[in-house]
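Right, chain A next:
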Amino acid sequence: MPTLFARRYRRAYVGPLEKALGVLIFVALAALVAAFVGQFLTGPRPSAIAQGSMEPGEAAGVTAIAGKGSAADAETAGPNPFPDAGAADWKAPAQASHYTPDNLYMKIDGRADLYLQYHVVAMTFGTYAHASDPQRTIDVYWYDLGQPDNAQGIYRTEAPPDATAVPVGRQGYQGGGAVFFVKGSHYVQVLPTGPDESDGAAALTIAGKIAQLIQDAAGDEWAPKVLPAKGRVEGSIEFAASDVFDLDFLANVYTADYEHEGGRIKLFIHRAENDAAAAAVFEKYKEFFGEFGKIIWTDPDTSRCIVAGEASDVIDAVFVKGRYLGGVSAADDLETAKKAAREFYDAIAP
Partner candidate 1 sequence: MTDTRLTRRELLQRGAGAVIAAGLAAAGGYALYDPKGNRGLRTANDAALKLKNYFADIDFPASSPRLSIATGGPESMEKLVRAAIGGLDPSQGIKRFIAKGDVVLIKPNVGFDRAPHLGATTNPEVLRWTIRLCNEAGAGRVIIADNPIESPDACFSKSGIKEIADAEGAKVMLPAENTFATLAIRDRAPDPTRGEALGRWQLFHRPLADATKVIGLAPIKDHNLCGASMNLKNWYGLLGGRRNQFHQAIHNIISDLGLMMSPTLVIADGTRVMMRNGPTGGRTTDVKPGGEIGRPTIVASVDPVACDAWCYQHLLGRDPAKLAYLEMAQRKIAEQTATGVKRLGERDWQAYERAGLIAKAVL
Partner candidate 2 sequence: MSETPKQRSPVTEFHESHGNWLRITTVRIIVQTTMFALFLSFVALTTFAKLDQYPTLRHWVSKILEVDPLVSIATALTTHTIYKGLLWSLLILIPTLFIGRFFCGWICPYGALHHFVGWAFGGLKGKRKADANRYRPMFAFKYYVLLAMLVLAIFGSLQIGLLDPICLVYRSFTGSVLPALNMPVQSIFGDYRLHQGGWFIGALLFFFVAMNLVIPRFFCRVLCPLGALMGFLSRFAWWRIERNCDLCDYCNQCPTSCEGACEPDKELRRSECFVCFNCIEDCPTGALTFAFLPPKDHEVTSPDVRRRSVVVAALAGLALYPFARSSAGSTRNFSAKCIRPPGSTEELEFLSRCIKCGQCIRVCPTNVLQPAWSEAGVEGLWTPVMNFRIGHCQLHCTACGQVCPTGAIQRISVEEKLGLGEFADRGPIKLGTAHFDTGRCLPYSKNIPCVVCEEVCPTSPKAIYTERQMRTIRDGKKTVTASTDSTVTLGDPPLAGQTLAQPTTFPPDRFRGDETTLCYVLIRHPDGMTETQRILGNDARTLRIEGRFARAPETGSTATIKLEYKVPSVDTRLCIGCGLCERECPVVGDRRAVYVTAEGESRSQYYGERDRNRSLRLLKSEG
């Protein structure tokens, strides 16, 4: 063997003890290096990145650094509902993280407030990993809102007006590769991190498979049938779950905009559990008028129960019919309010 590093040695003889020592040192060194390198052989820990990753692009995988007993560990217990990706390159999440309303913010920070307003029950999170490229992942946020209304409501809140509709779930759209859909009481977001063209298709497939697992509640869209169709502005139906019109007694209300005699008005409708509950909300509304403004008109026709009140320079007309409470919100003037409220009242099937 040529001399190492071109150095020539003056010492000719190397004793056996020295050689044995050399071998021993090499073995120890090799063991050290092997121990170090060995920890890389099993590959990176994907689930940690999947669980801990926040927005695409942010530093991934907090849970490992978090150590034992971290918050994420507490959330992993639970079944894994995620189906196979249905595409060869993508692996379904090995584990699903489950979040409750109390700790939802730990995953989505301040956005949790919005979901809490819509009475979110639970959220399940998982990441689909690409088989060969660890940089490409698809995150799935699966929200259970408890009631179809709430799921619809939050879907509408988040959907941009010009979204490209896709045939997933009851309603869905895709933007920038990400797929959002609502079905039954569930609202699901499928968010790829890779390039839109290829990963967007995979996201759509995954969304479809998840949608198949969700039951679509029968008749869960009552509002578009109850709200009058005539004159309704396209795409204006919205659902607010709580503090509607800043009134603390009004919750779970659908609103829609209408063209009415040259102007625009907003109609709203709330469906209560039963007649008594609807009547109770109606009383509260009247109390609200009494305290913060005044009732300026009561329908003389006693077969209809309509009042119009003015508070904070705004005129509302409110009626109760069976288990429905509805009316006109923030009308420009009393006549419009009266007319629209009467028409609306009549339009509702008893």
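Note that in this section a residue touches a chain if its C-beta (ideal position, glycine included) is under 8 Å from a C-beta of that chain, and two chains touch if they have at least 3 such contacts; residues count from 1.
How were these picked? Simply put, all candidates are chains of the complex that A comes from, given by their letters.
As the structure is a computational prediction, the values presented were derived from the model and not from experiment.
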With reference to the defined contact criterion, which of 1 or 2 touches chain A in this complex?
2
Residues of chain A that touch candidate 2 when the two form their complex
1-5, 8-14, 18-19, 21-23, 25-26, 29, 32-33, 36, 39-40, 44-45, 48-49, 52, 54, 59-71, 74, 105-106, 109-110, 112, 313-314
